[in-house]
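First up is the structure itself, then whatever we jot down about it.
Excluded from the complex is one protein chain; the other protein chains are retained at their positions.
For clarity, chains are labelled A and B in written order, and residue numbers in each chain start from 1.
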Amino acid sequence: MSGYRLTSGGNVDRQRPVRFAFDGRPCTGLAGDTLASALLAEGIRLVGRSFKYHRPRGVLGIAAEEPNALVSLRGGGRHEPNIQATMAELHDGLEVRSQNAWPSLGFDALAVNGLAGPLFGAGFYYKTFMGPTRRAWMWFEPFIRRAAGLGPPPRQADPDVYDRNNLFCDVLVVGGGPAGLAAARAAAECGARVALCDERAAFGGSLRGAAREIGDVPAQDWIDAQLAFLAGRGAVLLPRTGVFGYYDGETLGAVERVADHLPAPSSGQPRQRYWTIRTAEVVLATGAVERPVLFAGNDRPGVMLADSVRQYAETYGVACGRSVTVLANNDSGHAAARSLAAAGVTVARIFDQRPEVGPAIRAIAVGIGADLRTGWTVVATHGGKGLHAVTAAPADGSGRAERFETDCLAMAGGWTPAIALASQRGSAPVWSDALGAPLAGVPAPGARWRVAGAAAGRLDTAGCLAEGAAAGHAAARAAGFDAAPSAPPACAAEPVGLHPAPVPRHPDGKAFVDFQNDVKCADVALALREGYVSVEHLKRYTTLGMATDQGRTANVNAIALMAAATGRSPGEVGTTRFRAPAAPVALGALAGRHTGAHFQAVRRTPVQDWHVRHGGVLSPVGPWLRPRAYLREGETIRTAYIREAANVRGAVGLCDVSTLGKIAVEGPDAAVFLDRVYSNAMQSLAVGRARYGLMLRDDGMVLDDGTAWRLSETSFLVTTTTTGAGAVMTHLERLHALFWPGLRVALTSVTSQWAGMSLAGPRSREVLAAALPGTEVGNGVLPFMGLLEARMDGAPVLVARLSFSGERAYEVFCGADHGEAVWERLLQAGRPHGIMPYGTEALGTLRIEKGHVAGGELDGRVSPFNLGLEGLLSRKKAFFGSALLERPGLHAADRYELVGLVSTAGVPLRAGSHLAEGPRTRPGPSQGFVSSTTFSPATGQEIALALVKGGRARIGQDMFAADPVHGAHHPVRLAPPCFVDPEGARMRG
Amino acid sequence: MRIPCPTCGPRDLREFTYIGDALRSAPALEADADTWAAYVYTRRNPRGEHLEYWQHSHGCRQFLRVRRDTATHVIHAAACVGPHATEDEA
Partner (left out) sequence: MTMIERRSALGDAAALAGPRLQIRDRGFAALALVAAWPGTGPDVAAALAPAGLDLPAAAGTVAEGPGGHAMMLAPGRWLLELAAPALPRLDAAIGTVTDIGHARCSFMLAGEDAPALAGKLAAVDLSLPRHGPGTVLQTGSAHSTPFTLWRQGPDRFVLYVERSYGRDFLDSLAAEAAEFGVA
């Protein structure tokens, strides 16, 4: 094998090469590689440029903790930036682009930032662009944006589909390493429904490909056996699935990368799937992340985490260098060195920062032929675009520095348990001096999780297996499953001497703490000098821990630095709170299918198809689609609605009002109930009659207006406005349940049961008679506010003589499935009378001309006294809302009152304009606002309804409708809020 | 958060509508303005155990009285109120 691929070992298939391109350069990897392992195998160490200083960077780690190797994948609408090369799976044809370098990764002109380093310290933006230079920020901003950043965003629409699904289980295990596999197995053996997630491509965690035995079988075989057992027990196995959020009620969010490891999703296959997992118990086996060591130049390509170097060899068969140097402050560095040597990688030397190590550890170095120096540390690294040497010296300064040729420095700086999910669920982390890192603490009240394995600070495999099994058993038992699981397998012990060395005082030079946001040890010191001593302030001031890797390799080193510098213990310094998402989540995954036309559910009326076929311009009204107008050849919306409205007053029109809320109120106490709910009398409503009614909130403000139809002694049909339907239904249900549960009344939403159409105009009676031959519809049988039940060609119809338009009008209701046929029958009957359909614009025009209030006026801030509806307030009974109606503020002389407006200059007005007494330059305080506007065909004027302070007394006065946002200031005259037939003769005759 | 509806079982928060705190009792329509003002506007808003009404709007549409800890979101009990009230555990 060429490059850095070992001749054997790893879960890769040397018979299946995979071709990909990196910045246009053709490369070859193997099936089973991640992008990072393939790049390393090819000897490509320079993978990106750092965020601020544009320093050359390479792969640091093995999985989701990777801060440096961020790349952009795919092109066109599928382009995705900031993908960690360690998490991206290799597939044929993968096109990879590095980020944040121009013109090329090798020659990055923006690396000059590095020279001006001292100027770009923490708080650079805040300090530089203040005072007289504040406006300069907007001039500098485009340059800074280009110079500092991650990958470019895609510029085309995403063609992929994202799915959502639900998963229910008894025990969820997060993390499929040794502890997680043991936990899942134990829980499944107890009979619990188990789900197991791991964010990497395959289960096994740090054991994958490891050259060791678990219970007498090779580690990989043991892993496979656990998975087969779990599958046999019906457990849900979710690899490639990262749990990003842990919420109340043991609800978790996870994203499964369904097709990211394929060139493209197959037809119908989603790219990613957002799982909402609801479980009884959780086992967090999320592992631990290795820490870097702090020294100058610790960020060069070739400086990596020691256990990651081991996994590249054991899991992927890749040597990260021809001659590796290990720098450790604990035993695991030595364990890694031993495994590397066994895998065929040359480990030349081991520096251990501790002054002394035990004989078993010494024996490791001897056994692999490595030069061991205790009490030593690295003080500098060499090699701009790839490490080729390090300078090391005794840590206490007691000897001379020496230079060593090496192309890979493996840092073993200690282990940080991954506790983000436990912290999200509300537990405060607890510092462990032994580990030099925080542990998860105890679950918050009601939380049902337990931690196992490295996430709980156990760093030996035997311990992880035992703890995992115990946690799985405990979880199953807590979920109500009592069977006893089998004992976990035995395995050989490993050295686990923790004792991480104390973090040295701030190393000089470019010693990095947070690699992704380019935060140095010196920046932490600077922040402290400037007074940012709280860990929350340190984070925001330096941006440490705020990058896409969320400080996985940075936070704990920073806490230790802070503690040492301020003379506190790390526990006193504390940690910042973890919040979801734990790792970046594509917005598409959260949106699922609810994008574009599917953003929200669409409701359609029974006559929908007819509107579409006949030029209806559909527009959303809440969740409904309603036709604004029916455009004829050459018409605009405006000319169409003027024609339609004029035709209603001149002849007859038909409007689809099926969207009105309708509620069946039935039972022996239905009349009593409605009498309490409406402000006007309802018990006195006769059978076969309808009545307009006002419903108030508990504070006396108007909730909704509508009508009530009495169909029998015990049966009413209540109508509401379209957008108020849901609120009114909840209001009635609440009043029944919480105030008067003893009333025998049933409330049923029947909005979709009935199609409704308004037949309005002076010829409406003739049309109705023609559509209902043989049925008497004259004024005697069907007077104003009367009801009639009839049949139209066998279909039952309910007709109410109600008028929203002010013309003689009938609301014709029928079963929704008959809706389109009844609509067509009415149009057919109306043809000789000049009938035209009319839409929501004309509907609005007609009611504004009549001063009938609707959505624009009923904004939740008006009482009946603002709308001139005092006449609807019964004086004979208490009703819901009546108690607070006498409050003086609602009766003040200068309260808002409903008036009409005429635009005296003939200019259309805009709803939301304010009423002002003065001219544009000195308008004076607002006197009110315009609520609804229209052109009035009946009067030939631009008119409006408005709520004006003390409006009724000011009718006749001239004012201005002020709309400074649109630069408008139009003269208006206040008028009575009814422009057509104020006595109402046209609708009652 | 999941609320245990006595009729439907535990369901996601998004199936419910918050109705108001249940630490106050519904006045009679004829009660005076001060009584109603106290009902409409005054809240104790405790940190800790709280009695409140929720409607299971995307489920059985019944009203629940729920005993919930406002600091930890732990729900201790939920009972149906209204004409077909369940046993008063909340």
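Heads up, the rule we're going with is that a residue touches a chain if its C-beta (ideal position, glycine included) is under 8 Å from a C-beta of that chain, and two chains touch if they have at least 3 such contacts.
Given the structure is predicted, the values throughout are model-derived calculations rather than measurements.
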Where the missing chain makes contact, among the chains that are shown: A, B
Residue in contact with the excluded chain [from A:11, A:206, A:751 or A:913]: A:751
Candidate in contact with the missing chain, chosen from A:817, A:859, A:886 or A:958: A:817
Of A:598, A:614, A:831 or A:861, the one touching the omitted chain in the full complex: A:598
Contact footprint on subunit A, counting only the chain that is left out: 161, 163-166, 168, 193, 268-270, 276, 278, 592-594, 598, 600-606, 609, 624, 664, 666-668, 713-715, 744, 746, 748, 750-754, 792-795, 815-822, 825
In subunit B, positions touching the absent partner: 7-9, 11-12, 14-15, 58-62, 80, 83-84, 86
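Here is the rule we use: only the chains that are shown with their structure count from here on.
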Cα-centroid distance, subunit A relative to subunit B, in whole angstrom: 28
Subunit B residues within the subunit A interface of the complex: 1-2, 10, 12, 17, 19, 26-27, 29-33, 35-37, 39-41, 53, 55, 57, 61-63, 69, 72-74, 81-83, 85
Subunit B contact footprint on subunit A (complex, rising order): 247-249, 251, 278, 426, 444-446, 676, 698-699, 730, 733-734, 736-739, 741-742, 878-880, 882-884, 886-887
